[in-house]
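Of the protein chains in this complex, all but one are displayed in their positions.
Order of writing sets the chain letters: A, B and C. Residues in each chain are counted from 1.
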Amino acid sequence: MTGMRRFAAERVSALFAVLFALTAVVFVLERQVPANPVRALLGTSASNASIAAKRHQLYLDRSVTTQFWHFLARAVHGDLGLSLHTRRAVRTDIGSFLPATVELALTAAVLAAVLGVGVGLVTARGKGRTTRLGLLAAASVPQFLLGLVLLLVFYSGLHWLPGQGRLSSGVAAPPALTHLYTVDALLHGQLGTWWDAVKHLLLPALTLAIVPSAAIARTLRSSLQTTMRADYIRTARAKALSERKVLLRHALRNSAQAPLTMAGLQVGLLLAGVVVVEDIFGFPGLGLYTVRSIQTFDLPAVAGVSLVLGASYVVINALVDLAQAWADPRLRV
Amino acid sequence: MAVADPVLLGATAVRPSRVRTRARMGMWELAGLVMLGLVSVIAIFAPLLAPHSTTQPVAAGAFASPGHGALLGTDDLGRDLLSRTLYGIRSTWLSALAVVGSGIVIGTLVGTVAATVGGVVDMLLMRITDLFLALPGPVLAIVAVVALGPSLPHTLLAVAAVWWPWYARIVRAEVRAVLARPHVDAARLAGTRRFALARRHLLPGAVPSVLVTGSLDVGNLVLTLSGLSFLGLGAPPPTPELGAMTANGLTYLFGQPWVALVPACAVFVLAFAANLAGDGVRDLLDSV
Amino acid sequence: SSSGSSPAATTSGAPTSSAAPVAAGSSGTLHLAFLSDMSTPDPDVFYDIEGNTVILSAYEGLVAYKPGSTTIEPDLATSYTESKDGLTYTFKLRHGVKFHDGTPFNSAAVKASFQRRLDVNNAPSYMLAPVKTMLTPDPYTFVVKLKQVVTPFLDYLASSWGPKMLSPTALKKHGGKDFGQTYLNTHDIGTGPYTLTAFVRGDHYTLTRFAGYWGTPPAYQTIDIKITPDMNSQILALKSGDQDAILHSFPTPELASVQGDSDLKVDNFDSYLTALLYMNVSKAPLSDLALRKEIAEAIDVPDLVKQVYGAYGSVAQSMYPKGILDPSLAPVSYPPKAVKVNGVKLSFGYTADDSGLQQRLAELIQQKLEAAGFKVSVREVQNAQTYGYPTDVKHAPDLLLETNTPDAAHPDTWGRIVWGTGGGLNFFNYSNPKVDALMDKGRANTDKAASDQDYAKAGELMAADYPILFLASSQNVMVWRSTVTGVTFRPEEPWTVPLATLAGTG
Partner (left out) sequence: MLRPQALVLANRLALDPPQPLSIARRTAARTVASDASVLRAPSANALEVRDLHVSFPGGVDALRGVDLTVGRGEVVGLVGESGSGKTVLGLAALGLLPPKAIVTGTARLAGIDMVGADDAVRRQARRRHAGAVFQDPMTSLNPTMRVGRQVAEAAGSLDVAIDLLDRAGIPDPKRRIRQYPHELSGGLRQRVMIAMAIAGSPDLVVADEPTTALDVTVQAQILALFRELRDATTSFVFVTHDLAVAREVADRVVVLYGGRVAETGPTEQVLSAPAHPYTAALLVARLGAHSRSDVPLPTLPGEPPDPRNPLAGCAFAPRCTHANATTCVGELPQLEHISIARSVACVRRTEIGAHVTELRSAENWPAEPPRTSELALQMRGVTKAFGGIRSRRVAVDAIDLDVRKGSCLALVGESGCGKTTTLRMAVGLETPDSGTVKHGQGNPPQLVFQDAGASLTPWMRIGDLMEEPLRNYGLPAKERAARVHETLALVGLPDAIADARGAELSGGQRQRVALARAVVVPPALLACDEPISALDVSLAAVVLNLLGRLRRELGMAMLFVTHDLAAARFISDEIAVMSDGVVVERGVTDEVLAAPAHEVTQVLLAAVPDFSKRAG
């Protein structure tokens, strides 16, 4: 248990360190910007007096260190400033865009895990040259191409799946509990809404999942192949376990380290993918918000999003570490 | 009595011969390597290979379909897509190599120092590494580009900043593993000095994993970098970059699909070749 | 705000409107799409183009432009008078108008609405800056007195960004500390034919027919506006019938792919959208007039416009958008000439749009300049960045490409901002006192013809300095499903379609 506590303490301090570093980076970069946030807020015809007032209100007339501490103090309290574009608190904005991304990313992660582990297991034994090539090809498709192809085929070609948004127009969002439509719909027994939400999730989640799933499948496959040569696999076979049991009970867990590491790495890349995918599928999540914020040069928003994504990245990596410790008891010291 | 029992299912024989290792690299992986060689040639000689300027229009005019006056067609401004794609491959390829290369160099340095010096230095270096590792690369790229303006160096810097820690970790782990092996002690007893010890007896042990990771990473980077470029986080126009070219081409997807598809397919081919070759390199080095 | 934090914030709190919208005529839903979220549906903050469709169908002002013209006609005011000295405006207000929350419309509401715009003090508040006093002699008369003569004042009121009428009771109820900005971020309190019943950021907005509307009830029961950031996705949705129109930014080279489709129709409208090439007069090398002239000659504007806009735009005739001033009064033209310079380095920024048009324009200009011997580095810039240029011209690019539209159909709302000293869109601090003086004179001149002459002269004087090249006035191309009728357009409201007149035949 002390091991667990130490792990948690380490992670939390890492979280703070990363957030502090990110905050500093974001702050420094923000100061580099030639843009004039006050003008952006007040428009082209604003008077100098009102601009000066606004600058004061935003601490922009203070020294850089004061600004930084102010920025940090606010960030600590979860105050990420005011979006220049939506005029709302960035926290409010993120709060309203985050659930969609969480739902999408979770679905994609589950899909990637299921696909990756499934394909990895299936191809682990055979020579699987074709499968291996297929995996390699899948891992090489840029998401902007894949998303578009899926859209053309399943939406505009076959009309099987919707192409845009989280819900069809006319379908009301389920009462908000978790803000994840699929979960909320299920909790309230609204099966129609649930199915509609699921259909909207499929294409973007698949687009996001393909590359990581191929990566996971590849790593899993090769570490399974190494594991299957281990002595204890021979022991398991000597115990007359079926090949299936040997693979699932003995090999899988022992081959989990590399794929988990790979999954952690893919999470980082997923973040970039979310932006592309949400753009193509009009999925109202943080990715879209980010793109929009970049386009409107909405620095507080960009900063806020970076902090939130950075934090979630740390948390996810901690989860990966936990999963690795679960998979291998020798790591739990 | 062999210490390591050779009867491992499918394991290599007691003495791996060079012939056998080469046999392990499949046709396709070889094809991937060949393709990579070709890509590298393209990257280096793009200026010579490109039939036209990448910025000035050709005679065929805007939106010429492939084969009609330009081998792969022209884009919205009448520029030759073949030339632009060749240059795009060059820039993507060189960028990916640069990031991987910088990752390997910095990572190896940090990892080796951390592993060999140990103690406080190790802890400090690894904390820093973890910190960088925990920064989300794409986000950093976004912030950097928004703040500093879109330019390839900014993007590369942001990506490279989060890329090297992987190598530092790998190298450190490998070097530590090698350090624990008796041959290091043997070399120490032979009077080998610190620097020579690291260079001759430690680092070569980390090379295979670094090479494998690096070669598999190139594919990853091709996708990541062209994804960022697609989002407008790469070099500004009219620099031919595959992601940005695709993004631009998508505007004309229905009427003039080749404008988007040619660079997008180039990304795919590039990533596929890199992944194939990466797998090949892994097969090659893992079996040693 | 509690409601703001929910992604599904709806205006369920707004009474009457969403409760039972009943009306005669056809029902059904019209499906539209925006390429990006509108910044906010708060009319006193909103100062963008995308989103005008929502604002203008939820809110109304005292006066408005007659569709397709620059003539100002009454809206919530039935008539208005302007005093001889041009300082006092008196409005007679419409009876029987109700806000969406049921509050009756009267002069107190007008005063409260004007006052809120001043209190909020955001971008569009400058339009009311000249107001000295507001009087409400009776519930249906509203008088406003100005500090000085401002001839475009009525145009301000008619502008799509002009003051809109807001329910004073709702303002009081939801005012809070920010004059109701939080509430109005997701709700509306106007009098328009539609009321905002859902505002889910990043996803969709729903406008529902307002049963108590004073005018002709609109045909569509609901308008669903999805946020579809990808143009290709919009095109796919349009083709498969999930979307009824693409309101703007349709890539013109792609028009061929919809023109053969009998389900779709293409509508082009002249707009005030003007492509401008700013030259940084405040730093070398473009502080040199001769070089600026050479740029104008090197670009070959007619060819540029033909290549990029094709049939959907034309070479700018005047520095003022066609329609707000007779082009023959102040013509501009840039006859191309062979230019050869020796490697002058230029940095070139442009603001991008979704149709790819701006980027094409920028890259073509770059091509032409490079052909003439300039060394041009292009980069995309964001609007917010460009606002920083006037305070830091030295670090601003040498060239800037923007497409802009005036706030209203009055030359003052263009010239003063674009090239007047300190103007909000005068990015490189061009300043010519004579030009400023002429525009001031025009603004104070209540005689329309004479005033126009002053603006024309100011324009010509400015054009001779070459601070800005006026490249093209572009059309607003819309693609509609053929079943939708009643599409109208006002040139001063680009990307926007009045919803009330639309009807579906399908």
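Everything that follows uses one rule, which is that contacts are C-beta pairs under 8 Å (C-beta built on N, C-alpha and C of every residue); 3 or more make two chains touch, one makes a residue touch a chain.
Since the model is a prediction, treat every value here as computed from it, not as a measurement.
Among the displayed chains, contact with the absent chain in the complete complex occurs for A, B.
Touch with the chain that is not drawn comes from one residue among A:31, A:54 or A:253, which is A:253.
Counting over the whole complex, chain A has residues 230-232, 234-243, 249-250, 253-254, 327-330 touching the chain that is not drawn.
Residues of chain B in contact with the chain left out of this view: 1-3, 5, 7, 9-10, 13-16, 20, 181-183, 185-192, 200-201, 204-205.
Just so we're on the same page, only the chains that are shown with their structure count from here on.
If you average the CA atoms of chain A and of chain B, the two centres end up 23 Å from each other. Centre-to-centre separation of chain A and chain C, using mean CA positions: 37 Å.
For chain B, residues that reach two or more other chains under the stated contact definition are 232, 250, 253. Annotation for chain C: residues 230, 232, 352 touch two or more other chains. Chain A makes touch with chain C in their complex at residues 33-37, 39-47, 50, 84-88, 92-93, 95-97, 99-100, 148, 151-152, 155-156, 159, 162-167, 169-170, 173, 176, 179, 279-282, 284-285, 288-289, 291-292, 294-299.
Of all residues in chain B, those touching chain C in their complex are 55-57, 62-63, 76-77, 149-151, 232, 236-238, 248, 250-256.
The touching residues of chain A, counted against chain B in their complex, run 14, 17-18, 21-22, 25-26, 29-30, 32-33, 129, 132-133, 136-137, 139-145, 148, 211, 215, 218, 222, 225, 228-231, 233-234, 265, 268-269, 271-273, 275-276, 290-291, 294, 297, 299, 302-303, 305-306, 309-310, 313-314, 317.
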